[in-house]
Every structure is written in C-alpha cells, then in structure tokens.
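Some notes on the structure that comes next.
Of the protein chains in this complex, one is absent; all others appear in place.
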Amino acid sequence: MADTTDACREPILSVRNLDVTLKTAIGELHATRGISYDICPGETFAIVGESGCGKSISSMALMGLLPRIARARADHCLFDGQEILSLSRRQLSKIRGNTLSMIFQDPMTSLNPVYTIGDQLTEVFVRHGKGTRAQARDRAVFLLERVGIKNAAERLNAYPHQLSGGLRQRVVIAMAMMCSPKLIIADEPTTALDVTVQMRTLALLSELQKEFGLAIILITHDLGVVASLSDRVAVMYAGQIVETAPTAQLFADPTHPYTQGLIRCIPSYGEPHPDAELPTIPGMVPSLIGRQKGCAFRNRCPLAFADCAEGDTIALRETHGEHAYRCLRPHDALMAHWRGLHGEPA
Amino acid sequence: MLDSAAEPVLSLRDVEVSFPIRRGFFAKPGRLHAVNKVSLDVQRGEFISIVGESGCGKSTLAKTLLGLQPATAGTIRINGRDLADYSRKELAHQVQPIFQDPYSSLNPRKSVAANIALPLILSESLPASEIRDRVREIMQMVSLPQRFEHSYPGQMSGGQRQRVAIARALITRPRILVCDEPTSALDVSVQAQILNLLKDLSRRLNLTSIFISHDLSVVRHLTQRVAVMYLGRVVELGASEEIFNAPRHPYTQLLIRSILPPDPAHRLPPVAWDGGGPDPTNPPRGCHFNPRCRYATDLCRTELPPLAGGVACHAWHDPDAWRAAGGQIPQL
Partner (left out) sequence: MSNAPAPLDNMDLAMPTPWQQSWSLAKRHIGLQTGALIVLVALIWAVFAPWIAPADPYAQDLANRLAPAVWQDGGSWAHVLGTDGFGRDVFSRLIWGTQVTMIVGFGAAVISGIVGSTLGMLGGYLGGRVDAAVIFLINVKLAMPGVLIALSLVSIFGGSLLSITIILSLLFWDRFAVVTRTATQQVRTREFIAAAECSGASRGWILFREILPNIANQIIVIGSLEMGIAILIEAALSFLGLGIQPPTPSWGILVSEARDTMFFKPHLIVAPGLAICILVVGINLLGDGIRDITEPQGRN
C-alpha cells in the first residue's frame, strides 16, 4: 500500500510507515501508526491535530529525542539521503542544529538562562565547524537584525530573561537559522505567545523561508496557523494521518469527517451566532493502548457504519491532485455531507 | 428577590491592585500596577468578557474578584455589599472560579466526587447522603456520567476534567462565575463543547459570568459585553457586536486583526516589529498604548485618556478637535 503522495522528485525528508510505540504501565501505547510523508525543499508542511494525536512524537522520533520508553520503527526515514532513525547519538548531533533544526513551543525553556544569547548563538555555529567565533558573531548579528531585533550587536550580551517572550522566540528562530539548515521542525512555535506577537512571528517564519529556501515542518493544533503559513497539510487523529492535501484544497474541500468537524468547531469559522451553539465533535479521543482496529474516529463520526470497525486500519485513498483521506465513504458522499452541514442542498 | 434590575450583582469602582517591586538591589522600590482604576458594573445574568494579552492584569482582576488577592484601592461590591465584608465561606456561596488548566485545578489524590463536593463540605454541614445526591445532580447537569464518581482526575481527559471543575464551581449554587481562560488548555473540538456548556448553564441558572480570555474569537460567540484591557486599564468597553464590528480603540483593532481565520486566502500582515508588549513595571507616559499606536500624537504621549463613552482614546473623545489637529481616526 503506497500511503503517500509523491510531491517532488527529491524530497529533503522522506518518511515511510513510521510507527512509534510507548511502553506504559498499562500496556503498549501506539503513539503513531504508519506515518508517511515527503517534504520538498522550500515548502512548509503542516501537521495538525489535537493533543495526543502523535504529531509531536513523530517529529521527536526524527530528531532522536524520544523518551526512553519509546521505540520508533519505519520502512525508512531519509533526511537529505541519510537514514536518520539508525544514527548513533554522535552522528545525530552532527545533524541536529546543523542541517536539521528545531524550534520548540516555549522560548524560555529552549534558551539556557545562564548564558548570554550571543554565547548560545555562536556556540551552535562553532560546534558544527562552520567557522571561527568572529564569523559566528557576524552571522549572529546579521540574523538577529534579520529577525527584527534592533541593536543586535548590543543584544548579544543580553540574557534570555531580559527579553520579552516574543523577542525570545525570535532569538530561538535566529538560533535555528545559524547553520543554514535545510529543514526546521517547528513544534507549536507560537502557542506560548500573545496573539499580536503570534501573527508577527508567523510572518517572520514565512519571510525567512522564502528568503533562505528552507523547508519547515509546522506542528500545530491551530488551523488558523496552518491556513496562514503552510503549503501542504496532514491532519492527524489518534496516531494516523487521516487526511493530507495542499492547504487551499483542504480548507476548500475538507473530506475526512474529522477534518470537517475540526474546521467547523473553530470559533472564528463563519459568522458568529451569539445565541446558537458552537458546532462540536461529540465524544472524545479513544485510548491508543493495545491493538488498534478499524477507524479510530468511528465513535465520534456522524457517517460511521458497521464496516468502520473492521480490519486493522482504513486505507488512505487518493482523490484528485495530492489530496488523500482515510475513510471508507466515497468522496462524493463526504462532500455532500460537508455541504449539508452548511445548509446547502446535498 | 432583593436584586432590583437597577442594582448590579457586581460593581467595581476604581479598583486598583498593585505589588511592590524592586528593579535592582539598590534601586528604589516601585509599584507594579497590575490593575489600575478599573470600574465596571455587571448585571444579574450577564455574560461579560475581559480580554487582553498576558500582563494586562486580567488574571489579577480575576483573583481579586475571587477574594484571593486583595485590592489595594477602590471598592468591589457584590449584591451591594463590600467584598471585604464577606467571610470566606459566604464568599464561596457568591463567587466560584473555573481555572485555565484542568490538569492543575483538580486535586489528583482525590476522587472526582470528593473534588466536586469540596465547596459543599467546607461551607455546609450536610449528611453524607445529601452531599452524594447533590454531587450526582450536578454531575448530570454538566453531562458527566455517574460512573466517573469514583474515578480520579488522572484517568480523565482534559474536557472531562474541565467538566469536573465546572461541577465543583456550581455545587454551592453561586451567583457569579469567574472563568479564567477556561478553554485555552483544551483542544479545539473539546473547547467548543465546554463553551456551549458554560453558555447553556449560565442561561439556565441565571448566572453572572465573567469570562477572562486572550482569544477574541472565543469571546465573540459567548458574551454580550466585552472589556478590553491593556496594561492594567480597561481601554474599551462595549457590547460584543460593537466591539467586533466597529472596534474603536487602536489596541482592540490590533487584537481583531490578529485573529487568524481558518482561511488560506487570509494574508499575514508585514512583519514590522513594534517592540511587542511593553514593560508593565514601567508603563509609558500618556496613553499606555502610544508607542505601538500608529495614530499617536503628542497629546497621546503626554496625557492619559480616561475611559469615556466606552473607549479610552483621545481620537474618539472629541473626533472633530482630533481631526482639526491633524489626527487620523483609527480604522480597522
């Protein structure tokens, strides 16, 4: 089963059937099942889903940052032509922060409070043998200015706690850029920021990406962030990609019932009705412990029928373009349901 | 009923909450005004939102209303009686909180029923059987199946825990509910369930709800009135519809522009960095928002505009004079 859509000929990252399992006190937890995707150079690929859907842990697996109780298996995970799941700690540390960088949610915890930001920025550069300390300093100043920090040369001597949250996240972004990475994994990069700061940080990421030809994996729970920044999206639910499509197409024709529900329950979606109830997805996410059968969304799905409980998993079906979804219902029926939700004739 | 239509359930007059701070070891100790001269009347059954970014004082205000943080100046009246005159237990029957993080707001070592019953156990001496009945009744009201009674918070999802927190808040049948970002730690699909529940309950129980949030799009679906706070002050106060359709204060306008709709056609604005949030320990002179405001004039840099006519902005206080002086009226 070819669970993917071939987006480009030479992907910078190619993941096939990534399974991450966690050993817990009460059994084996299937954090992700059969995750497959390709990232092309220069594109932003968003992975969106709710907490516990496996969106973060799948990229932790790529960075070699899994907790001890976790095991990752995959047909392959090729980054820049190199299989990264089997790399040793030392080999991984040559890639991490170099050609593959990561931006975490909380800028306070990703900067070390006892070093100046200048020390932290230049350290990455020198450690990866990109040049001398003086060159590192020049690049740090250049990047800090580029991310919109005034008086960059002076700011190098500042400690993280002297900066506001928004500025700190800019420093983190500059740090991720120090070694000219090919791919940045951004895990909820703006979730901890204020709304007015979030917008600017996203705009910055988007500009940097165009300017430096970066590829970005954007992990988020916020469909607004997805819409404003990404080129392609994968929607994850209970450890699986349930739908993947170019961003515009996903919002125009959300096909999987979960995607449809997710888009509809965003408060800023559509016109507000002060007296009407917000649309919701009833029920809750199933437990991922033990063997998984059939469609994980069936107990919350308005279109579920008996066959949804059958088989190990539901296959990913392609519609047109690069749009694929994991549902037994035909595309027409799903789209008719979507239109029906909006009161249009089915 | 003693409440007449005219008397607000909750009334704030020039409420200030400030903390002593020390900038450096040798520096003169200053004061951080977390809440600065806030006045607000809330009617019975009203659902009002307080919106602003981190550091604007909205959470401090919530703590003050809950009696967790004394006001340093001004008066707060609940049902016409000063907040300071209520005993802790009396206050528990008037005001109850719903906090942001359902993972931290429930005692993990106590069963769901024990968590919910706490306010009842503390404030009334009821027989165990009656407490159990009240707990079951309230669990049904928030759509928690009875089988959860003896489970522990660690076994439940975020949405279920937040239902437990709501049940605990409502068990003493308070008049006022203070919700401090009750859905920001939840997933979108669960968030909608909780918002619907809060809205439904406050209507059914005729609750007065104060909903504190940083997320304007959530507020829009929920409330009749909105107060926008910036650096401890209310900068705009008005009916939800007005605030969303015709925001007047430049800060409210900025907040509304910052909502990211789930629409790929929506473009991000240019990056230009405006310095971001200011230092609350050292607010700028004049209108606190002036360094970030593109309409700011010399007047804004020297004189603090009071909240008048629902907005604290010189441009709107006297639009004609403002235009005559060469100012532009803030537009969304």
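As written, the chain order gives the labels A and B, with residue 1 at the start of each chain.
Basically, a residue touches a chain if its C-beta (ideal position, glycine included) is under 8 Å from a C-beta of that chain, and two chains touch if they have at least 3 such contacts.
Not measured: the values here are computed from a predicted model.
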Which of B:V9, B:A165 or B:V188 sits in contact with the chain that's absent?
B:A165
Candidate in contact with the missing chain, chosen from A:L100, A:M284 or A:L316:
A:M284
Among A:V114, A:A134 or A:A306, contact with the omitted chain is made only by A:A306
Option touching the unshown chain, where B:S11, B:Q96 or B:T223 are the choices:
B:Q96
Considering the whole complex, not just the chains shown, which residues of chain B touch the missing one?
63, 66-68, 87-89, 91-92, 95-97, 99-101, 103-110, 115, 118-119, 122-123, 147-148, 150-157, 160, 165, 168, 172
To test your reading of the contact rule: which positions on chain A touch the chain that is missing from view?
25-26, 52, 284, 286-287, 289-290, 294-296, 298-299, 301, 303-309
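Here is the rule we use: only the chains that are shown with their structure count from here on.
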In whole angstrom, the CA-centroid distance of chain A from chain B equals 31
Help me check something: in the complex, which residues belonging to chain A touch chain B?
50-51, 148-150, 164-167, 194-200, 202-204, 206-207, 221-229, 247-248, 251, 261-263, 265-269, 272-274, 277-282, 284-285
Using the touch rule from the top, collect the residues of chain B that touch chain A in their complex.
53-54, 157-160, 187-193, 195-196, 199-200, 214-218, 220-222, 224, 240-241, 244, 254-255, 257-274, 276-277
